[in-house]
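The next block holds one structure in the form of structure tokens; read it before the comments.
Removed: one protein chain of the complex. Kept in place: all other protein chains.
Which chain is which? They are A, B and C, in the order written, and residues in each are numbered from 1.
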Amino acid sequence: MVQALNSALDTLLTNDPDTLIYGEDVGYFGGVFRVTAGLQEKHGLARCFDAPISEGGIAATAIGMAAHGLRPIIEIQFADYILPAFDQLVSEAARLRYRSNDEFTAPLTVRSPYGGGIFGGQTHSQSPEAIFAHITGLKTVIPSTPYDAKGLLIAAVEENDPVIFLEPKRLYNGPFDGRHEEQVKSWAGHPAAEVPEGHYTVPLGKAATVREGGDVTILAYGTMVHVALAAIEESGLDAELLDLRSIVPLDIDAIVESVKKTGRCLIVHEASRFGGFGGELSALVQERCFYHLEAPVARVCGWDTPYPHAFEWDYFPGPARIVAALRKVMEDIDGEL
Amino acid sequence: MVQALNSALDTLLTNDPDTLIYGEDVGYFGGVFRVTAGLQEKHGLARCFDAPISEGGIAATAIGMAAHGLRPIIEIQFADYILPAFDQLVSEAARLRYRSNDEFTAPLTVRSPYGGGIFGGQTHSQSPEAIFAHITGLKTVIPSTPYDAKGLLIAAVEENDPVIFLEPKRLYNGPFDGRHEEQVKSWAGHPAAEVPEGHYTVPLGKAATVREGGDVTILAYGTMVHVALAAIEESGLDAELLDLRSIVPLDIDAIVESVKKTGRCLIVHEASRFGGFGGELSALVQERCFYHLEAPVARVCGWDTPYPHAFEWDYFPGPARIVAALRKVMEDIDGEL
Amino acid sequence: MRSNSLYIPQPTARPGDNPGFDHLAIPAVGETRRPEIFDSESQMRDMPFGLVRVLDEEGQAVGPWQIDVDPEQLRAGLKAMVKTRLFEDRMFRSHRQGKTSFYIRSTGEEAIGAAQSLVLGKADMCFPTYRMLAWLMARDYPMLDLVNQIFSNRDDPLKGRQLPTLYSARDYGFYSLSGNVGSRIGHGVGWAMASAYRGLSDISIGHIGEGTSAEGDFDEALTFASVYKAPAILCVTNNQWAISSFAGIAGGEHTTFAARGTGHGLPGLRVDANDFLALWSATSWAAERARQGYGATLLELFTYRVAAHSTSDDPTKYRPKEEAGAWPLGDPIARLKQHLIRIGEWDEERHAAMEADFDKEVRQAVKQGEAVGTLGKSKPPVSEMFEGVFEKPDWRVLEQRREMGL
Partner (left out) sequence: MRSNSLYIPQPTARPGDNPGFDHLAIPAVGETRRPEIFDSESQMRDMPFGLVRVLDEEGQAVGPWQIDVDPEQLRAGLKAMVKTRLFEDRMFRSHRQGKTSFYIRSTGEEAIGAAQSLVLGKADMCFPTYRMLAWLMARDYPMLDLVNQIFSNRDDPLKGRQLPTLYSARDYGFYSLSGNVGSRIGHGVGWAMASAYRGLSDISIGHIGEGTSAEGDFDEALTFASVYKAPAILCVTNNQWAISSFAGIAGGEHTTFAARGTGHGLPGLRVDANDFLALWSATSWAAERARQGYGATLLELFTYRVAAHSTSDDPTKYRPKEEAGAWPLGDPIARLKQHLIRIGEWDEERHAAMEADFDKEVRQAVKQGEAVGTLGKSKPPVSEMFEGVFEKPDWRVLEQRREMGL
């Protein structure tokens, strides 16, 4: 996925002189996860450069550049460190178009490695998507494969509105199904690891049906798509798996269609459960599919604790917890707590 | 409610030398909403003082003071301006106890006027409770009456963990039922406007049953409690109204008990709908009461737009919208969108 | 063990006290030197403690910062200031009459917007505070558009989405305002970086209040401006007061706000901002510096907030009523008028005629705006609430709009 993202950025820099990249360590060094490797050398100093350690300043200057007409792509080194830029993204980027009646807009893209599974401890593992999803005026994208990562990133940068682009860091170098005891896999051979050269897009707001099935619908994004797939196999159920790909805009039609078909729904995400994006998904599903539901919409998420370093695999909603939840969702009655 | 909050702060400053108050304009002037009026004069310069316009700095220093053993009470002038302090509250205040294994804790209280209804435009009207509710380690309290405001504020300050205390500014000087065309009411004569002198608490995590009823359960907090009550009267339904009072901790037992009794549930909040706290409430209700529900759990919220100045009353989820939603929740079938 | 000794700064005077500004060391006219624009910051470390002044007590332009300005431009500045003051006083009254939800005046600070608007070019962009109406007045922004925005009526150019006075006027070099303070100063730096990136010679100028300079946003903007040598001017408008808190609560007891530049390697100049010519001169100097590639400059615009903070405020609650009158650097309109008269380019008659003209213009604009409608009596179509969230609306907004029957 790192190469796919790098290729997306390379394509963007090549095609559009108004795109530029900056962030902590992204220039000469090429980023702590190597996503911008080689881009400064190829495209020049001012196209991909290092920024001060000031996420607020990075976001603020990017908004100014975007208002001027550029398409800045900024990297926040870890999604945990977006918070110092949160006010800029919410009070400024998200609201600029609305309040100025289209006079000024903020077509910027915030890339950030996100999620857990790398023993990064509390501040290198969090999944803050829910706090962005609630903000009117922001779009939030989370890819799960190299192919999507490139296509979605190009689409995000070409949007005329601000986009938060969260990159599941546990997927950077290979798919991860949550079986952490097993050997690390690489992307080689994965069907969605083939990434075309040059320009293509994957549209925001379109979910991908990763697996069709009739028993139950699973809604997931990012790393959890792979974990859910493993859980489906383990469960033996004929589950349908939707990879949402972007949570704003959300592909509500695909969700409703699938749940109306299966009559059951399980939502999985890494972030803590309470107030997480799963709540919104659950609410939407029961609002729109209530009379089709045969069991409560269920959620499997991170626990309601900070991300705990040594207990990473106890906290992480791995295949075992998903399988258990699937089983419960399939029981007709008495699923209620 | 302003006097009740002032009385709570006065009581706290009087009883506990470790409490102190600071924030923008709270000292000599007594706060832009007069909540701290007279406290500096009565208790001394260092007990209630002005702070630089730096919400991040206010929060950061308060965490340091709290770690030292004080109980700082900070005012953020409008909840819209909490965002510059968001990183401090989330990455630091909320996580200090956990990560230091109880060595350092952050018993601080963040007071902030919140919500709309005063023609304050986009940045003096927002309701950001959802982004706090998702943060493990933070408690979030929202009173709806003078009596509760005082008792909850004292309880919040006495908590040994950080509390976000959101004060519905439209309720400062009187109850407000959403009928904005009508003359402004004062608190005088309202049953919950009687505020005892001195120390008392209202515990966090206990909802109040504002009205008992058998038809449908309404979950609300802050200003919307009064709006919902007006809507119930207008609807003629026998609705049960729960004032959650604190959303973390949440009184899940009261919610489940009520919805199991009525079989229907409507959630109302001022904040934008998508990703709002109503999503979590809806998810919890259907997870725990699925087999008792006779209609989908419904939500009436602010629209998914920024807070629009001139359209305040179009955006605000007033009685008419609540009545319409109540009617829909009461229909047995075909409620699905 | 000390007894309780947390130090809390206090202003020199509160209501009932005699106002006084003796604690402010104000350098004499002509005393502060004028460095070359290509000098490095390290050669200018005295500047943050000087004060750029040009007009003396008699209205003469003197000293190293004196420069020749076309009298036509000076008159344009005077007009912008007078127009601003008349307009604002009228709008303040409109608020008292319930015609708008909010108003904020710049009384005493009008020279800033007026001078800088005229010094800078059409392609330069200002990232203003809410006290910069004179910028728009100097560029003849249509008064009726202002009134409609302030009344939030059907013809509000911002479609009812924004609080009164929080204008946006791209064609006039005026960036979108918002109610939260401080968070746009970094946009100005980004804008300047974009200008350099694109090889343009346009610059940006950004403003922040002395109170708001305590926000981290401010230093972050200074850091980026310094690191990338952004062609920008950053201004701290030090009008001595935030809302009820004096400059000492923002750190002003111990140093100047211009000195914040020193820690970022940016030259910091203090400027008498009630002196139109000093503003003109210092802004030209900084603009030239930026355009020639020497990077950003920090200006502390030294002035006094004469009016209430906003219509929500009553300053007699926290400072002596007489304090504004005691401000040692006078009134910017009176001072520029005195200068123009002195150099034979203006007279009392023309001044009175101009005031009468503007008074009429303001009345007429207000009347026209009132005819469209005032707060709550007229507003843009409600569908405007749902527009502009994104470039294209998504299903949420479409559904909700439908739910409202729009």
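Note that in this section contacts are C-beta pairs under 8 Å (C-beta built on N, C-alpha and C of every residue); 3 or more make two chains touch, one makes a residue touch a chain.
As the structure is a prediction and not an experimental result, all values here were calculated from the model.
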item	value
Touching the absent chain when the full complex is considered, from C:143, C:158 or C:193	C:193
Options A:14, A:173 or A:305, residue touching the unrepresented chain	A:305
Of C:124, C:215 or C:275, the one touching the omitted chain in the full complex	C:215
Chain A, residues in touch with the chain not shown (by the definition above)	24-25, 27-29, 32, 45-46, 49-57, 80-81, 83-84, 119-124, 273-274, 303-306, 308-311, 314-315, 337
Touch residues of chain B, complete complex, unshown partner	20, 46, 51-52, 54, 56-57, 59-70, 72, 87-88, 91-92, 95-105, 136-137, 139, 159-161, 205, 248-249, 252
Positions on chain C contacted by the hidden chain, ascending	1-9, 40-42, 45, 193, 196-201, 214-220, 223, 226-229, 248-251, 253-255, 257, 259-266, 268, 293, 295
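Please note the rule applied: only the chains that are shown with their structure count from here on.
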item	value
Centrality ranking, top chain (CA atoms only)	B
Per Cα centroids, the chain farthest from chain A	C
Mean-CA-position distance for chain C and chain A (Å)	41
Distance between chain centroids, defined by C-alpha means - chain A, chain B (Å)	30
Per-residue overlap in chain B, given as positions that touch at least 2 other chains	80, 83-84, 122-123, 274, 304-306
Touching two or more other chains - residue numbers and ranges from chain C	161-162, 166, 178, 180, 183, 216-217, 389
